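Sharing a structure with you now.
Apart from one protein chain that is not included, each protein chain of the complex appears where it belongs.
Letters A and B name the chains as they come in the text, with residue numbers starting at 1 for each one.
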Amino acid sequence: MPDLERRADYFVGHFEAMASNCEVLIDTEDKNLAQEITRLAAAEVCRIEQKYSRYRDNNILHRINQGAITRVDEETARLLDYAQQLYQLSEGQFDVTSGVLRRAWHFDGSDNIPSAARIKALLPLVGWEKVQWYNPQIQLEKGMEIDFGGIGKEYAADRAALMISTFVAGQSDTHACSTPVLINLGGDLAVTGPRKNGNGWQVGVNSGASTMSPQAADFSLKQGGVATSGDANRYLEKEGMRYSHVLDPRTGWPVKNAPASVTVVAASCTDAGMLSTMALLYGPQAEDFLREQDVPWWCQWHNKEYLL
Amino acid sequence: MSMIKTFLFSAFISLVLSACSLEPVQPWDRDLLAQQKMQLVADPLEIYLDEHTYFSKEGSSGGQSVGGGGCGCN
Partner (left out) sequence: MQLKKTQQGPRNIRRQLAVATCSLLAGASHASSLIASGDNWKIDSALLIYAEKDRVSLAEGILNIRKEIDDDEFINARIVTDVLTGSSPNGAVPSSTAQTFTNPSGNSTYTEAANTTPLNHTFKDLRNALSVDWDTPLNRNLRGTLGGNISREYDYLSTGISASLAQDINQRNTTLSIGFSLNKDTWDPVGGVPAGFAVMPAFPGKKTISGSNTDKTVQEILLGVTQVINRRTLMQANYSRGQSDGYLTDPYKILSVLENDGSGNLRGTNPYIYENRPDQRTYQSLYWKGVHQFPNENVLNVSYRYFWDDWGIQSHTVDLRYRFDFDGGHYLQPHLRYYQQGAADFYRQTLIDGEETTLSYASADYRLGEFVTQTIGLKYGFEFKNGAEINFRAEMITQKGKDRSADAVGILQNQQLFPDNEAYLLQGGLSLDSDMVIKYIMRLFK
């Protein structure tokens, strides 16, 4: 049962999913409504987690990863279409088949760098272009795997927001049917609209030691979503070289000199997540990429001495 | 008549070859092609009945597929 907490003029529901602390901020005085909305959000996020978790052996993802021809449902088909479009938009940098590289890379702060031969051996298992995706059927080559980890949390946030919007719009009480909500899945945010007072949601971005876009300076979230990619604590370090956990699927090696983290605001949480991930993949050019996109962003770098 | 055959054969071959220069249609653009009405044989029973009818009334048959079986009507 998700728990609910009353703050100044809104409710906060809490639940755990997708290895994150999840929050639902509900701009209402109605405790029952807040309870129902939290329950709805938790159910949707958990549904997506179960359906697409790569740690389970009873879901559609597991079936696909067995390598047989698999007929997928509509939702999975949309995700696969999306993955394919991202692959093209990113010119091969964003690739849902790149998860197998984690068999070689363990970003635990150590100097445990895999051998070039090990990486080379895994590369034939990476590459969306090898996937036979013909809606509604998919087949992977033997040993390949698909992983929606790079999309899942953001997608779940948007889905939960969408479910709540639909639910709220269906409420007969005129007050209830205009209840704005913010979903926060471990830092990936989606909102259903501005707060009742017309202001945006105040979102704290850890902007210490970061550069940011001009739009980011006085930022409050009225529509869309926010996502952060990168993790300053996940890296390998050897002989003065820091290896970020962002892997380039085309080489199998980490992107050199990538930012520690990138936060982006966009029309949806999913959009924000894809833009921030792609920014990381651009490595030292991350800010150039972000400037091109014309969205608010924050970019946090590792110690500058690692920049070559 | 061999002129007609030569022409048809070359039209056939050029159709096959022109396929190589086409821009492939990607899976997410196949919404229309996936519809039943866009299948080569949209209504298999209708085509079966037509083929059966004309098989028994005309001197030529086939061309679209193999199998299906004969009958004493021709």
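What to note about this one:
The criterion applied here is as follows: contacts are C-beta pairs under 8 Å (C-beta built on N, C-alpha and C of every residue); 3 or more make two chains touch, one makes a residue touch a chain.
If you're wondering where the values come from, they're calculated on a predicted model, not measured in any experiment.
From the options A:19, A:68, A:116 or A:177, the residue with contact to the unseen chain in the full assembly is A:68.
Although one chain is not displayed, subunit A still touches it through residues 47, 51, 60, 68-75, 78-79, 81-82, 85-92, 128-129, 132, 134, 136-137, 139, 155, 158-159, 162-163, 166, 266-268, 270-271, 274-275, 278, 282, 285, 288-289, 292-295. The chain not shown here touches subunit B at positions 1, 4-5, 8-9, 12, 15-16, 19-20, 22-27, 29-30, 32-33, 35, 37-40, 42-46, 48-49, 52-54, 57-60, 62-74.
Throughout what follows, only the chains that are shown with their structure count from here on.
Between the Cα centres of subunit A and subunit B there is a gap of 47 Å. Chain contact summary for the complex, subunit B toward subunit A: residues 26-28, 30, 34. Contact residues of subunit A toward subunit B in the complex are 81, 84-85, 133-135.
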